[in-house]
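Omission of a single protein chain aside, the complex is shown with its protein chains in their original locations.
Letters A and B mark the chains as written, and numbering starts fresh at 1 in each.
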């Protein structure tokens, strides 16, 4: 295989998961971890970068415990972190429905859903903690949906056979984040958390092998400053925007993680991205982002395309027998409710064959005619009214009269910085939580489990595990003029000076858009050796061109959104290359990663457990990245081929 | 389509600002309002000019970052719609469009169309929460909540903190924002113990930040993209009256 793209390194030594029966591991770890005496916590400083579910919950909880916390986000308010956009819901093994759910079942479903590429210990802990999350959020006043009896309502989500998803209309992420945000603001008022909004982390400071601080830029004044601490937590979200078009917010980026990676932190499974099947298709070149239509729509909508290629009749004029309900045809058992990766690829297949509808043939119909007939328009309106309105605002089409057009879009990144069971990266003192780490979802994330993971990490896991590290602190104070600090600052200054001084002629966005196209084409829903190899070449030359031709207006000492974007795109370019290398080296198909070379006869993903049952943890190398493998073992859930036929 | 824009340009907080005219051509009907500005910015950068700064992030109407006053109306002409969700098909070829930042003493302009809304966070810090330190919670089913209350609380909690209410209010008042939070938490049983201190603290922080008082004109609710109603201001007033009498 193309080893010229990377080098093999030592296997990952230790992921720190305690041994023993799986249900006791988290308990055991909590007990064996050292604690910090309350009087000492006040002397310990922790930096938390990010105020999403993972960051705000961690910062608030650490503040409540009495640590001195410095918290950062690039938005103008911590409440605007991208977690706010999550729609569907959050899973928890409460078994309030008495429908056979349990911690073990949630654990089992999540390991299977991740296509056997996640760690059993982590996933089990996630399932255990899930119940506490709901308790915590309710206590904070999160207005979850309720039934007439006053108890919490649940729905089934993402093809699960039990109803374990808690939700707050179509705005679950918003309500959970506001709960965490309010807890965080309470700590700000109490003086335990120093919150810095409109600040962007641009570099990690490592002193004597330990993460000891960050370099940040004040996005309003341009001032570059250093924050030093005893530990650093990155909760900086996902990097789906490497594809330019995704369901992520415009500001989502990889910079914090990538800077840490360049300083030695491993980046795990970068190629695992989730493509969500129900998004509003692109409408033109001006498009800046894609909008997700909640997965719940598939509960009542039927997906189809015209049987005839290039059929551009009004959908209502296409008779039943000229329609191909391809999901129902191919997956009779699950039908329209197959998992995201499967529904997405199926849409791509029919569009590639020429059956797609709408501009560029990149869309399939999601039709509610049958549901409206069966339930009545009123009922459909009550259930999905706000989603229908949103669709109409964006497309100008009325989905009650004309089926929605949908197409898959990049949604979530399962990869991220490598962490051990304690959520510590391989750099001591650098912890990573939420979507920014790689940990719990394997090669594919089930619906409603990212919110669960972010809050589990932030409220319950990190505050427990970080104390074991901080028990050795406070560490020796780092002077501002320490050479590592000075060097990190200089790196930031130099990069900014370069951007502003470069005599270029191409906008940052034009590079981002081009990178996105390469990634989507070759490292999107279907990947091939040939395509990935080509993509690596294309990205390298694009990167080259970027550094020669990028044009950034304005100066540093002001709000300069172009300068912000330039730094982010520079990092995306490097990440994109690593994603392609990772995708190329993993010649099996698993979860969201579909290698055309590895499929069953009827076109389904084919895993290769013998060769690829490992986490690919990449170390940064000047010439080529170094691959460290962490072997995965399955004692409780035996790997099987996923089938939704 | 072709449009004539007049946009508020102000290099930084201290500088004087003014409305500057731009012509823009070939705007797609399907583009969102912010995408139209993206296209303009690409052109400005090409011409070596400073692009127009504006706040935005999610571009799907939920983060509350986008904040443009379009033809005198916060978030533009379409009801219940944020700026990022407004699409150009709402405009006609040849339209003249004025774009300004939120205007309020408590929201100083930082640059162009970007304002500082941190005063909202300070209002929340002054009591817009329920004190429930991590790990102290009873089982989620310990206290049932009537569905109507939960639904009403949700409707109030749907506020995205965008500040359009303040921008629309002739008094630069933050009552709708504050009322939404007071109503949300006040409807939950968990919110009762701190109900009085919450409202007194938040109102003090609100006034302290330089927001004006409410004269019940209702412009805020008309501009609110999440359709938060004036009833939350009533709830706020009522909670305040009770708390103030008790404190006296």
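Here, a residue touches a chain if its C-beta (ideal position, glycine included) is under 8 Å from a C-beta of that chain, and two chains touch if they have at least 3 such contacts.
The definition used in the following text is that contacts and distances are computed from a predicted model.
Novice: Considering the UniProt annotation of the chain absent from this complex, which name among "Sulfate transport system permease protein CysW", "ATP synthase gamma chain", "ABC transporter ATP-binding protein" or "Succinate dehydrogenase / fumarate reductase cytochrome b subunit" applies?
Specialist: "Succinate dehydrogenase / fumarate reductase cytochrome b subunit"
Novice: For the chain left out of this view, which of A:13, A:190 or A:316 touches it?
Specialist: Of these options, the touching residue for the absent chain is A:190.
Novice: Which residue from B:122, B:184 or B:226 sits in contact with the chain not drawn here?
Specialist: Here the residue in touch with the unshown chain is B:122.
Novice: Using the touch rule from the top, list residues of subunit B that touch the missing partner.
Specialist: So the residues of subunit B touching the missing chain come out as 6, 8, 19, 69, 71-73, 98, 100, 103-106, 122, 125-126, 131, 133-136, 168-173, 197, 200-201, 203-222, 229-231, 233-238, 240-241, 243-244, 247-248.
Here is the rule we use: only the chains that are shown with their structure count from here on.
Novice: Can you give the whole-Å distance between the Cα centres of subunit A and subunit B?
Specialist: A distance of 27 Å separates the two centres.
Novice: Can you tell me which positions in subunit B touch subunit A when the two form their complex?
Specialist: 11-12, 28-32, 34-36, 38-39, 42, 44-46, 48-51, 53, 55-65, 78, 81, 85-87, 89, 110-111, 114, 116-118, 120-121, 124-126, 128-141, 143-147, 150-151, 153-154, 157-158, 160-161, 184-185, 187-188, 190-191
Novice: Hey, which residues of subunit A end up touching subunit B in the complex?
Specialist: The touching residues are 57, 60-61, 64, 75-80, 82, 84-85, 94, 96, 132, 134-141, 143-152, 168-169, 171, 174-175, 178, 181-183, 185-186, 188-189, 195, 197, 220, 249-251, 283-284, 286-289, 291-292, 390, 393-396, 459-460, 463, 507, 509-510, 551, 553-554, 558-559, 561-562.
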